[in-house]
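Shown here: the complex without one of its protein chains, the others still in place.
Chain lettering (A, B and C) follows the sequence in which the chains are written, and residue indices restart at 1 in each chain.
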Amino acid sequence: MYARQMLETHPRKPVADADVLVACIEACHACAQSCTACADACLGEQEIGMLIRCIRLNQDCEDICAITGAMLSRQTEPDWHLMRRQLEACAMSCRICGDECGRHGDRHAHCRICAEACRACEEACNRMITAVPA
Amino acid sequence: MYARQMLETHPRKPVADADVLVACIEACHACAQSCTACADACLGEQEIGMLIRCIRLNQDCEDICAITGAMLSRQTEPDWHLMRRQLEACAMSCRICGDECGRHGDRHAHCRICAEACRACEEACNRMITAVPA
Amino acid sequence: MYARQMLETHPRKPVADADVLVACIEACHACAQSCTACADACLGEQEIGMLIRCIRLNQDCEDICAITGAMLSRQTEPDWHLMRRQLEACAMSCRICGDECGRHGDRHAHCRICAEACRACEEACNRMITAVPA
Partner (left out) sequence: MYARQMLETHPRKPVADADVLVACIEACHACAQSCTACADACLGEQEIGMLIRCIRLNQDCEDICAITGAMLSRQTEPDWHLMRRQLEACAMSCRICGDECGRHGDRHAHCRICAEACRACEEACNRMITAVPA
């Protein structure tokens, strides 16, 4: 990822702490990719009946993480109320999806890894929420 | 759009009112398209300096409306807390973006039309929020 | 959809025929929504084992149609070689996904409707390809 370099060469200074911001952008991308892959891995399992809710939540979480990462990558004229609201939706999505993936972690290693990605992204979003200007 | 037909032929019954749901899906798609086009039309204007914030908010609103419409298009195993949270982010985005577009409506017809799309989507999201099961 | 109004108020004249362009933007959005809903409806069916490939192709087609519609919504400084290449990928995706959905159309009405959306989008993309400047 070039997130840090892109941030450091942006003409406008980021209002939020650069470390927190870069970590959150990277976590959103990692979680989006992981959720795409987990939904697809679940779809390829024999016992798919147990995994329907997991697939569904992975799809939502993939979408939400992808756009939250994109919004955070933009530094020009941000609206911080909107950013915080979207970060809250992203943290909630990662918590709900991570909990569901965690339930299948013993049987399916891809669910265990995806739960890890979700929890890391949830934490990164929560740290970012506290870093957003009031 | 085939949103109504797709909803009526879905194996699981939608928990929310079908009219409200279809209207919100269609409004999200219409607003996403309008925001993509308005960001691009602003980019093609001579006096772009006035329109930087408008472009930025259109980009965020395009992203948020697109995924909110996708989430609403899924009826299998939804998490309603998450749906409500994302709908709240979408309604806020449409209000903020619609307000900014509205400021340029007298000079730029594309901003006036996009403000209309944003307000229609904000209302559709707010109606959908009240229709979501508690 | 506000696609026509947005096109007519854009500061730069579209190089391609407006009717063909608007029809293609709308078909891409309609097909993206239909594919999202069909993947999800398949996920909610009892006999999901038959529908794994259908779900997979719907997910790809949803992604491709969504961004092709977004690219077509931008009139400022387009690269027509790239636009044609992406339209070719979109037309191919709609053909492959529409064929797969068509195979399940007798058993699942959502697949029949989605096949229709895919074919309409394939045709719209093919018309758009011929309308793109050489």
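Note that in this section contacts are C-beta pairs under 8 Å (C-beta built on N, C-alpha and C of every residue); 3 or more make two chains touch, one makes a residue touch a chain.
Predicted, not measured: the structure shown is a model, and the values here were computed from it.
Chemist: Kindly name the visible chains that come into contact with the excluded chain.
Modeler: Its contacts among the visible chains are A, B, C.
Chemist: From the listed residues C:Thr9, C:Gln33 or C:Ser93, report the one that touches the chain absent from this view.
Modeler: Considering all chains, including the one not shown, the answer is C:Ser93.
Chemist: Can you work out which residue in C:Gln5, C:Ser34 or C:Gln59 touches the chain that's missing from view?
Modeler: C:Gln59
Chemist: Quick one: which of C:Ile48, C:Ile67 or C:Ala109 touches the chain that's been left out?
Modeler: Within the whole complex, the residue contacting the unshown chain is C:Ile67.
Chemist: Give me the chain A residues in contact with the hidden chain, please.
Modeler: Contacting residues on chain A, toward the hidden partner: 1-3, 5-7, 9-12, 25, 29-30, 32-34, 36-38, 40-41, 43-46, 62, 66, 69-70, 73-76, 108-110, 113-114, 116-117.
Chemist: Name every residue on chain B in touch with the hidden partner chain.
Modeler: 40, 43-44, 48-49, 52, 55-56, 59
Chemist: Where does chain C touch the missing chain, residue by residue?
Modeler: Those residues of chain C that touch the unshown chain are 52-53, 56-57, 59-60, 63-64, 66-67, 70-71, 74, 76-79, 81-82, 85-86, 88-89, 92-93, 96.
The criterion applied here is as follows: only the chains that are shown with their structure count from here on.
Chemist: Calculate how many whole Å lie between the centre of chain A and the centre of chain B, each centre taken as the average of the chain's C-alpha atoms.
Modeler: Their C-alpha centroids are separated by 21 Å.
Chemist: If you average the Cα atoms of chain A and of chain C to get two centres, how far apart are those centres in Å?
Modeler: Whole-Å distance between the two chain centres: 27.
Chemist: At least two partner chains per residue is the criterion; list those residues in chain C.
Modeler: Residues 40, 43-44 of chain C touch two or more partner chains.
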